[in-house]
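Written out below as structure tokens is the structure these notes cover.
The complex appears here minus one protein chain, its other protein chains still in place.
Naming follows writing order (A, B and C), and every chain is counted from residue 1.
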Amino acid sequence: MSDVLQAMRDVVVANRILAREGVVDAYGHVTVRHPDNPERYLMSCSRAPELVTLDDIMEFTLEGEPVDDSGRVPYAERFIHGAIYEKRPDVNSVVHNHSHAVIPFGVTGVKLRPVIHVGASIGADIPVWDIRDRFGDTNLLVVDMEQGRDLADCLGPNRVALMRGHGCAVAGVSHQQSTMTSVYLQVAAELQAQAMRMGEVTYLSDAEIEHCSATFTSEISVNRAWQYLRHRAGVSDL
Amino acid sequence: MSDVLQAMRDVVVANRILAREGVVDAYGHVTVRHPDNPERYLMSCSRAPELVTLDDIMEFTLEGEPVDDSGRVPYAERFIHGAIYEKRPDVNSVVHNHSHAVIPFGVTGVKLRPVIHVGASIGADIPVWDIRDRFGDTNLLVVDMEQGRDLADCLGPNRVALMRGHGCAVAGVSHQQSTMTSVYLQVAAELQAQAMRMGEVTYLSDAEIEHCSATFTSEISVNRAWQYLRHRAGVSDL
Amino acid sequence: MSDVLQAMRDVVVANRILAREGVVDAYGHVTVRHPDNPERYLMSCSRAPELVTLDDIMEFTLEGEPVDDSGRVPYAERFIHGAIYEKRPDVNSVVHNHSHAVIPFGVTGVKLRPVIHVGASIGADIPVWDIRDRFGDTNLLVVDMEQGRDLADCLGPNRVALMRGHGCAVAGVSHQQSTMTSVYLQVAAELQAQAMRMGEVTYLSDAEIEHCSATFTSEISVNRAWQYLRHRAGVSDL
Partner (left out) sequence: MSDVLQAMRDVVVANRILAREGVVDAYGHVTVRHPDNPERYLMSCSRAPELVTLDDIMEFTLEGEPVDDSGRVPYAERFIHGAIYEKRPDVNSVVHNHSHAVIPFGVTGVKLRPVIHVGASIGADIPVWDIRDRFGDTNLLVVDMEQGRDLADCLGPNRVALMRGHGCAVAGVSHQQSTMTSVYLQVAAELQAQAMRMGEVTYLSDAEIEHCSATFTSEISVNRAWQYLRHRAGVSDL
């Protein structure tokens, strides 16, 4: 299989996994950087992630221009992805989602930080971006490169940025990493919220976050989890 | 397909989606205004929404008289729907439900207000109607036009009214809008409840609610979500 | 079909519905009074409710003696049922369950009371029975008639009694009523717990509980809900 066809399949699989795990519903998207051209990325046309198929995958420039739309309608918020690829050459996949567990952290200013080793890949520092700070009252969507770049600046060198009243952006070296980080961001948020209601919380230390993140983004760990996530999403044969 | 047959199918689809999303259980209903006669509306006979089929759809006058019942038993609370259609010419579909996430707001007086953009279609102002205020101790059901009109007055120009100890009424320009607003009302209520337990909450501003509501009730957004909701409910071919 | 065969089928259907709705798991049971002999009741042999079939249904005296066990092992806690039938000629079906939502009320002394009309059939007064009060440190199970009668005394004229650290007993005039009351007891408990975390709660008034309970235990309401519950449990044809 050509690299680009494989990458297109990866986008489909990541969409279906995110839908199965409840990270996305009718909205949310995942992209991968084009394997042959780092100035391009691959993304579904505007469709709920659970329904994405190979025919939906389009190619975009980093500025968000479709290379060949063939009549397909792109997502309004594709600029989140291009702006992060532009700023972060280390990133090869981006997820944008509205995971319910994550929203309360974005609207309360409570700092999200891993309480469990499998959540460590979200990192020790998770900034919160508020579109209102620079763009005033909007529909909260990231609809051009200026907004996308502002979000990417806020993300900085981290894996996750929360978006106030909206959701989050998650960056990874691969589609597996961005997808799994999104899944375990949800787990980490739920567990932190529960633990905080119970009493004083012991978080992972900075060094533990680094060690655990290395472990859970290692090839053996990713392979085991990916096989499981594909199975659950019914895409083991994709 | 004739407009009225299409409208009847819409009622079936909306019922099945509301059941799939956990907005309704054995109880709750959704109607659409008759496409050819604004003084009539279409509604299932008394049956759990998950089980509604085309044969169950009946036609009612706004006063709640069945046009031809063919032996079918109507819902006792149909007056919620007729009273809202009577007062609100802009409304073409109404949902009544007991969504669990919404109930606590109705019985505590805590103001429900969107904390997330996808919830903005519920609006900035959500009144709470208490049947006891005018009708004393009842079984809480809206069983005649006088009670229905009192609820419709409380609803006013808004999309959602909560009903103390009972549920809510949701009005939309279309069956998609009333259904999706019901689904995201549930999401908004859950997220607000979670956020409030965590700390001081930043709600969407009035202007953000207006902008977000326009976006999430736009044709492209509704189409994407509707395709997803139909798929999940197993009614893609209806 | 003979009355007794129908009653045996009712026991199977009620078991499967309670399992589907998460009211029971590996444990819990439901019985009906024998239709031809009020001094007997029908109950499955010791088996998880989800797996109960017609062959499992046994007949017991009110004292808990099997009429013909055919080698089948009875539930250790059958005395809950016989003791309630003995004391309450109006009761024709009893459910015993460990529904998770209900447990916290039994161990904290927080008074359970309906906040929603569909929960009204649980009644305005729900006593809590603590086996320790009369029987000291036990395995918490009701294993003889003396314990069963003590529980039945605590239940008094009510539909529901909580059992501290254990679960609850639910009495109804029919298997539909005991089953549906168990399902909506669970709903009522969840909603009250959520509402209490949010602020001061407005409960249904005593008169509202009476009116709502009459409505939701009426034939039309029960029929609609029962059709739905049978469908969800996959026993529409039983």
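Note that in this section a contact is a pair of C-beta atoms (placed from the backbone, for glycine too) under 8 Å apart; a residue touches a chain by one contact, two chains touch by 3 or more.
Everything numeric in this text was worked out from a predicted model, so none of it was measured.
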Chains on display which the left-out chain touches in the complete complex: A, C
Candidates C:V4, C:V110, C:M145 or C:A207 - the one touching the absent chain: C:V110
Touching the absent chain when the full complex is considered, from C:A193, C:A207 or C:V235: C:A193
Which of A:T61, A:T138, A:N158 or A:T215 contacts the chain that the document leaves out: A:T215
Contacts of subunit A with the absent chain, listed as residue ranges: 114-118, 187, 190-191, 194-195, 197-205, 207-208, 211-212, 214-215, 220, 224-225, 227-229, 231-232
Where the missing chain touches subunit C, by residue: 25-27, 46-48, 50-51, 73, 98, 100, 103-105, 107-110, 132, 137-141, 164-167, 193, 196-197
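The rule is short, and it goes like this: only the chains that are shown with their structure count from here on.
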Arrangement of touching chains [line / ring / star / complete / other]: line
Rotation, 0 to 180 degrees and nearest 5, that superposes subunit A on copy subunit C via CA atoms: 180
Length of the line joining the C-alpha centres of subunit B and subunit C, rounded to whole Å: 33
Distance between chain centroids, defined by C-alpha means - subunit A, subunit C (Å): 46
Overlap residues in subunit B, where contacts from two or more other chains coincide: 197
